[in-house]
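Yeah, one chain of the complex is gone here, protein chain that is, but the others are all in their spots.
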Amino acid sequence: MAMRQYDFSFEAMACVNELSLYASNKRQATAVAKKAIDAINKLESRYSRYLPDSLLTRINESAGDTRGVAVDEETAALLNYSQTCFEQSDGMFDITSGVLRRIWNFRENKLPTDSEVADTLQLIGWDKVIWDESRIVLPLTGMELDFGGVVKEYAADTCATLCRDMGVRHGLINMGGDIHVIGPHPDGSPWKIGIQSPDDPGSIATTVNLKHGGLASSGDYQRSIVIDGKRYGHILNPKTGWPVEGLRAVSVVAPQCLIAGSTSTIAMLKGEAGKRWLDEVGLPYLWFDESSRLFIKDDCSMREAS
Amino acid sequence: MAATNSYLRHLMAAAVALPGISVAATPIDKGDVVVDLKYVHYEEQDDLMTVDAEYLTLGIPLTGRNDLTVSIEFETMSGASPIFMSPGQNGDPVVVKSGASITDQRTAVTASFRHFFDAGTLTVAPSWSDEDDYTSQALTLQYEWDTNNKNTTFAVGVGFASDEVWAEGQVIRNDKEGRSVFFGVTQVLNTSSLLQLNVSFAEETGYLSDPYKLVQVQTSILPDSRPDDRAQIAVLVRYIRHMADDASVHLTYRLFNDDWDVQSHTFEASWYQELPGDWTVTPSVRYYTQEKADFYEPYFVAFRNDGYYTSDFRLASYGSVIAGVKITKKIAGNTGLDLNLQYYARRGDLKLGGEHSLDPEPLSSYLVTLGIKHTF
Partner (left out) sequence: MNTRRLVSLIVIAFALQSAGCAVNVKPWERGTLAKEHMAIEPDALERTIFEQVVTSKEASSGGYAVVGGGCGCN
């Protein structure tokens, strides 16, 4: 059957997102898109830290309460995944590190004081959290979980899985730059995914051709403080409380967007050492160095489809 | 590498526990091996030339940054060719053909190696061609890059060829050299159309005559004799536009000019129509009109000061029309079959405007191409 591409644009998780699907007719495409977007909205309503009645807000509001909060299986799996990332990154990937935002205000050109940093670090550490795979306890008042770098990517995977389950073979979901390719264009050609230049978010530094799987980026795109000519980016080291240095942005290709997302985040947090680590991980990737020069790892499939 | 696998293994294990993540393996994109096979049959009416050829093209990804395409071609030609023309009873030219049928075999190989740099793609393609009366060695280099978020693509290329040509049975091999440069710009106009503009310059030097052809000058029969230098320019514009319902139109215009005074215009139009069941039907037409070389005549009533003569109808004033239809069918997403039927007519009076050459034997032929392409 001749299929056409249908594009759906929607807002969720503080981003404008795009779902592109190939279907035989508009009715079919809309039915699939509606279900997929509903699933994403549901994830947002559960895991947004901005929504007052989300499960995450409930967990965060329980901080200091030793009874904690009982969670469902999906949340348990997300927490287990986050714990795995924490362990695999030697504590660099930490979903409790979001509290650093309280002292790093990137809208004002002002650095936090050493004592502010030291006080905030007290509230950080997945190892301080009590997690028994069904109940979570944030033992200290002021502690907070943040699924940034996990939930948006997971939402892209969830959306792709749903679309595939509903018979879509060709399509792509783009959640504000976190992408899961459901399958190539019907003629077999890959999707061309633009990678933003960190200096100029409006321009595209390169494109990645992808037929299947996830692509996610992590980096310092705009928010930064410049003091005495030194740039302070918004990727913060949970151990020091200070911005990491070495890389400007990293994009990783992986079978799942979730894995691409956490891998790119860990690489950014590792700074200069992140490149060697990525080589060891063995996934295709590209990165921008501090002066925004682009490097592409050799077997990242960057080429134009001919 | 142990850390590698353990990192990914741990993350994968944790990820697949999530309800939204499917366990189905989704492969990471790598280049594909592509095999493209074509069989060509070309036949001219009135028992002139017949050509049968097989083309095999193999595309092999080497690493993510390199790939290689090798093309091999076998061709068998047979038939008679016009040799020269004589004035007939009322001055109209009469064709004199080679009596015996000539047969010739051609084998050609092209290896095209591409390297993908961050900034662009370099293609290096040496080629070899061998016939009973012709050999060619050539090399082309091309660099392609884009700007403006991939909306503009540029290409520059150079080509070199070193050929030898002779008539069968002839001992002397005549040398011929070719050099060319190519510039191209492709511009995305909007989400559904693009435009390409190419300019190519070529220069050939050496023996550019046809060793089999003769001319009649008054009552003498002389060999075909052309200048030993030919400079050519071609300017080509292509417009591709997506039309409603899975169809697109491709329009091409080419202007060609050389310093033998040949000038031509080529117009091509094709309509790609996708149909249910993974079929595509592409009707196409091509119209070509040419102004003759200054030393072309069917036969010569006087000697020329420069000594150049040709009665090869390729260099005459004429027009031609090609009409064709191509049908392709995709099977299982990675195999494509195609059949292309084209009819060709070349006649003096098909020329657009001005005088055309006297044309005692209009040429008509057909070309059948049958292809299969498989992506692994």
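Residue numbering begins at 1 within each chain, and the chains themselves are lettered A and B in the order written.
Rule of thumb we're sticking to: contacts are C-beta pairs under 8 Å (C-beta built on N, C-alpha and C of every residue); 3 or more make two chains touch, one makes a residue touch a chain.
Please read these numbers as outputs of a predicted model, since none were measured by experiment.
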item: Option touching the unshown chain, where B:Ser71, B:Thr121 or B:Ser311 are the choices; value: B:Ser71
item: Residue in contact with the excluded chain [from B:Thr152, B:Gln170 or B:Gln218]; value: B:Thr152
item: Option touching the unshown chain, where B:Ala17, B:Ile60, B:Val199 or B:Ile327 are the choices; value: B:Val199
item: Residue among B:Ser22, B:Ser86 or B:Asn257 touching the omitted chain; value: B:Asn257
item: Listed residues B:Thr121, B:Thr140, B:Ser225 or B:Ser311, member touching the removed chain; value: B:Thr140
item: Footprint left on chain A by the chain that the document does not show; value: 5, 7, 18, 20, 172, 174, 185, 187, 189, 191-194, 204, 207, 305-306
item: Residue ranges of chain B at the interface with the undisplayed chain; value: 36, 38, 40, 42, 53, 55, 57, 71, 77, 81, 104, 106, 108, 110, 125, 127-129, 131, 133-134, 136-142, 148-152, 155, 157-161, 163, 165, 176, 178, 180-182, 185-192, 194-200, 202, 210, 212-213, 232-238, 240, 242, 247-248, 254-259, 262-264, 266, 272, 274, 280, 282, 288, 290, 293, 312, 314-315, 320, 322, 326, 338, 340, 342, 344, 346, 363, 367, 369, 371
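In this text, only the chains that are shown with their structure count from here on.
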item: Residues on chain B engaged by chain A in the complex (per definition of touch); value: 1, 3-4, 7-8, 10-15, 17-22, 24-31, 63-65, 67, 116, 118, 121, 149-150, 245-246, 274-277, 330, 333-334, 375
item: Of all residues in chain A, those that touch chain B in their complex; value: 1-2, 4, 39, 43, 73-74, 77-78, 80-81, 83-85, 87-88, 154-155, 157-162, 164-165, 187-188, 190, 192, 194, 203-204, 206-207, 209-213, 253-256, 258-259, 262-263, 280-284, 294-296, 298-304
